[in-house]
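Omission of a single protein chain aside, the complex is shown with its protein chains in their original locations.
Per-chain numbering from 1; labels A, B and C assigned in written order.
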Amino acid sequence: MQIGVVGLGRMGQIVVNRVLDAGHDVVAFDLSEEATAAAAGAGATAADSLEDVADRLGEEKRIWLMVPAGDAVDATLDELAPHLDGDDVVVDGGNSHFEASVRRAETVEAAYLDCGTSGGPAGADLGFSLMVGGPEWAYEAMTPVFDAVATGPDGHDRMGPAGSGHYVKMVHNGVEYALMQAYGEGFELLANGRYDLDLESVAETWNNGAVIRSWLLELCEEAFREEGTDLGTVADHVSGGSTGTWTVQEALEQEVPVPLIYQALAERFGSRDEARFSRRLANRLRYGFGRHEIVREE
Amino acid sequence: MQIGVVGLGRMGQIVVNRVLDAGHDVVAFDLSEEATAAAAGAGATAADSLEDVADRLGEEKRIWLMVPAGDAVDATLDELAPHLDGDDVVVDGGNSHFEASVRRAETVEAAYLDCGTSGGPAGADLGFSLMVGGPEWAYEAMTPVFDAVATGPDGHDRMGPAGSGHYVKMVHNGVEYALMQAYGEGFELLANGRYDLDLESVAETWNNGAVIRSWLLELCEEAFREEGTDLGTVADHVSGGSTGTWTVQEALEQEVPVPLIYQALAERFGSRDEARFSRRLANRLRYGFGRHEIVREE
Amino acid sequence: MQIGVVGLGRMGQIVVNRVLDAGHDVVAFDLSEEATAAAAGAGATAADSLEDVADRLGEEKRIWLMVPAGDAVDATLDELAPHLDGDDVVVDGGNSHFEASVRRAETVEAAYLDCGTSGGPAGADLGFSLMVGGPEWAYEAMTPVFDAVATGPDGHDRMGPAGSGHYVKMVHNGVEYALMQAYGEGFELLANGRYDLDLESVAETWNNGAVIRSWLLELCEEAFREEGTDLGTVADHVSGGSTGTWTVQEALEQEVPVPLIYQALAERFGSRDEARFSRRLANRLRYGFGRHEIVREE
Partner (left out) sequence: MQIGVVGLGRMGQIVVNRVLDAGHDVVAFDLSEEATAAAAGAGATAADSLEDVADRLGEEKRIWLMVPAGDAVDATLDELAPHLDGDDVVVDGGNSHFEASVRRAETVEAAYLDCGTSGGPAGADLGFSLMVGGPEWAYEAMTPVFDAVATGPDGHDRMGPAGSGHYVKMVHNGVEYALMQAYGEGFELLANGRYDLDLESVAETWNNGAVIRSWLLELCEEAFREEGTDLGTVADHVSGGSTGTWTVQEALEQEVPVPLIYQALAERFGSRDEARFSRRLANRLRYGFGRHEIVREE
């Protein structure tokens, strides 16, 4: 089948390659001519505008958006709108908020599939995990493409109606934060504990048969192998956090306790603040009630 | 090579089978004659006492203990003591506290290896992850057996001196608690969230290519397949907790923050207490300052 | 001076009484004629509509709203609108969200003061703590009334521009949740600990000179005196949570870690859910990897 791919950054390029490898035709477009040319070099048909993408796809268009979540999605959809009708299918493969996806599904003429995509650049070889929300017929229509982009037929499924794909992906990311922090706590204790340990060896041993083996633990093993058991120059600063924040916000709405996910997010916030006010106040209060010496900044 | 295996419960029996399958000879003993007979049926030589185990092994004995952590280990070692000397090697494959292992390594005549064993009954087929502490020569001497019991050469390693194997296993279990709780929070939010989801499908999709894929997530998938997406009659009661408690205690000693591991442990404690006092007091205090109606038990 | 008080529930009635006691004149109105009559019995002038309130106050109206946060505030303001101009002052003494207060301050013709009110029914005798946001001149104009409603001149202050009063009150309530949970944890440990303690005696001793003495601790003391050291029939169910939720939401926006406030809120959520899904899954997973017996509901 034929599919348009819009947005050819790292992830979009992987989508193009996997779809081409599966024997499908791709019409590719990116605001960067260079990125479009690269896709063409890989075997895709280059388009020079969104209108051109639409023209080349003809009737029953299937378009995969891999543009940054937020305004770029709306801008793309606005420009595509005149060319779309109810027989077309648009997939948003980015990290959009599920409420934005529900809104878009209601306003776009085409069938709209929100598609949570997990696996990162490693998915180039292995394929991704795809969590899809939207109309059943559209999901069926896209199945050959999902088979190609995902690890295979088991690597994608329709979660439910509009928004459910990005909803499940949002929660996935919240869990991801907590898993990273959980491994981090374990290794922090080992790094500061009673034994002089080779953490790469610990991670490798765990990855072979232990209950906590996982892909994230394989990445820990890789990190220790590449950075050293003390993580070398890697700084105490964790960027990102939007999908984790969304997860906690939704958990507040649903009144579901998510203490580990919350705390993992809070650790990120804390990592960006050199001098936590709450601790500075505690330092001062200990003088207030106990005349413990105040620690001062130099 | 020849090895004695003492303690033939579920885990001990797996050790026996894997060592036999690798072509080694096993002298097996359990306080239960039935368990000893079962091992003999699988190809081991049955011993009828610890003394008999020692006699049959001759010089340079290699003995694997798979008895319950605690007094049983000390009782077994006391009884074996007259038969051990510095050329022998004893492995403790159970969940002993690392400080007990350090103490035993100092008092037992033989070389003593503390061996954290992870993987559970599933290790019967796949092999275990073995984290070993103790003298290097003894670890080398046992390598053929470790190769057989573990998933292979990558599934075991010497972590460091006495106690380090059980130390790393203790931390492994603390991380395990947090991982379980992290997945649980994600699924709890999905189960109570905006969409009517098939959690087995969610878990399966995640297990195929998603960042958070892991063996524990495969067990989640299995749980939803076997119990239903609402977990059926599975109760809100989590038993166990000793290794998690040890991990937090050690983190307190080392002044390392482990908020996720702590909270995962606290959730277990909370699951066993039907009416948390702290919440009952909060309920009452809201009346105290705001005249909010007190919720009473019927 | 003369002031209109609209909304004569428990808190509104206290405002009327304290303002009257300070020698001011009150025009009182409530949708309940009974409540209006009660205020009249206490010395206020009864009004039979919002229009009547406005008419009786003449120029430079000062009106205190003590109606439930949310739609009731907007409905009241809509009905008052035709009678208000820039010389008038309206105070919202309820628990409105600060963003609603900012919006109202922008749309209401009169000067608008958002006034966080803390102290609960006990404020009838002691006076309240009032955190006020809005124009300085309006705060000044209301000072005699604030003096009367608060504990005195120290019991109220202008925090800043529109919304700041309710903002500070929101954070106050978040802290309140955490303080309640902190005391609760201490008493829960004492109630389940090694000694058979009289918790009223503990609280009383602490309230006399200990570092943690506070009004909330006095309410703990009262709770144990009135309910018994085991809290009798008080249930494990904590209602409420909106201002705490707002606090955590704002902390997420500002990327400020508030782990104690979050956890105190999560405990409330947890208290309303008889069977936490995350724990049920953990129970099941322990079978998955370790064949630990699953605890089933009867």
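Criterion: a contact is a pair of C-beta atoms (placed from the backbone, for glycine too) under 8 Å apart; a residue touches a chain by one contact, two chains touch by 3 or more.
What you see is a predicted model, and the numbers here were worked out from it, not measured in a lab.
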Practice problem: For the chain that's been dropped from view, list the shown partners it touches. | Solution: A, B, C
Exercise. Check each of C:D52, C:E109 or C:E204 against the chain that is not shown and name the one that touches it.
Key: C:E204
Quiz prompt | Interface with the unshown chain - residue positions in chain A | solution = 10, 119-122, 180-181, 183-185, 187-188, 191-192, 215-216, 219-220, 222-223, 227, 231, 233-240, 259, 263, 267-268, 270-271, 274-286, 288-297
Quiz item: Mind pulling the chain B residues that touch the left-out chain?
Solution: 211, 241, 245, 248-249, 252, 255-259, 262-263, 265-267, 269-270, 272, 276, 289-290
Quiz item: Which chain C residues would touch the chain omitted from the figure, given the whole complex?
Solution: 98, 118-120, 123, 126-131, 133, 150-152, 154-157, 159-161, 163-164, 167-168, 171-172, 174-176, 178-179, 181-183, 185-186, 188-190, 192-198, 201-202, 204-217, 247, 250-251, 254, 256-261, 263-264, 267
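Operating definition for what follows: only the chains that are shown with their structure count from here on.
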Exercise. Mind having a look at which chain is the central one, using mean CA positions?
Key: A
Quiz item: At the chain A/chain C interface, shared numbers over all numbers used: above half (same) or below half (different)?
Solution: same
Quiz item: Hey, what angle do you get rotating chain B onto chain C on C-alpha, to the nearest 5 degrees?
Solution: 180
Self-check item: Furthest chain, CA centroid comparison against chain B
Solution: C
Practice problem: Let me have the rounded angstrom distance from the C-alpha centre of chain A over to the C-alpha centre of chain B, please. | Solution: 33
Quiz prompt | Approximate Å spacing (C-alpha centroids) for the pair chain A, chain C | solution = 40
Quiz item: Which residues of chain A are in contact with two or more other chains?
Solution: 211, 256-259, 263, 267
